[in-house]
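One protein chain omitted, others in place.
Right, chain A next:
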């Protein structure tokens, strides 16, 4: 099973999803993130799904779970880069993700968290 890497930029954790997620990878990512929030005292989590072609109910639920979980640990989560086709499909699937904050791209997401994106930092593509 592939694991999704978690990067630390200042006090924000950046998760850029670059693989086709299977359910076990989703569960591991949730656990890894919880650990990392506690260990680093991060105040924000950004989940970058620019490269993600589909979000089904299992992956969508992960966003909601991570958002609630991080909130309990005093960190805010923002999901960035959702493709239009993914958004349309999610609504039709019946998953509105009401409690999840979103931003159009990484830069806007960082700004939403009050964090600055380093000019040459990781996560820039």
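Heads up, the rule we're going with is that a residue touches a chain if its C-beta (ideal position, glycine included) is under 8 Å from a C-beta of that chain, and two chains touch if they have at least 3 such contacts; residues count from 1.
Heads up, the rule we're going with is that contacts and distances are computed from a predicted model.
K.L.:
Out of "Anti-sigma regulatory factor", "ABC-2 type transport system permease protein", "4Fe-4S dicluster domain-containing protein" or "tRNA 2-thiouridine synthesizing protein A", which one is the UniProt protein name for the chain not included here?
P.N.:
"Anti-sigma regulatory factor"
K.L.:
I'm checking contacts with the chain that's been left out. Which of A:66, A:95 or A:113 qualifies?
P.N.:
Hidden-chain contact among the options goes to A:95.
K.L.:
For chain A, which residues touch the unseen chain?
P.N.:
Contacting residues on chain A, toward the hidden partner: 1, 20-24, 53-58, 61, 83-86, 88-89, 92-95.
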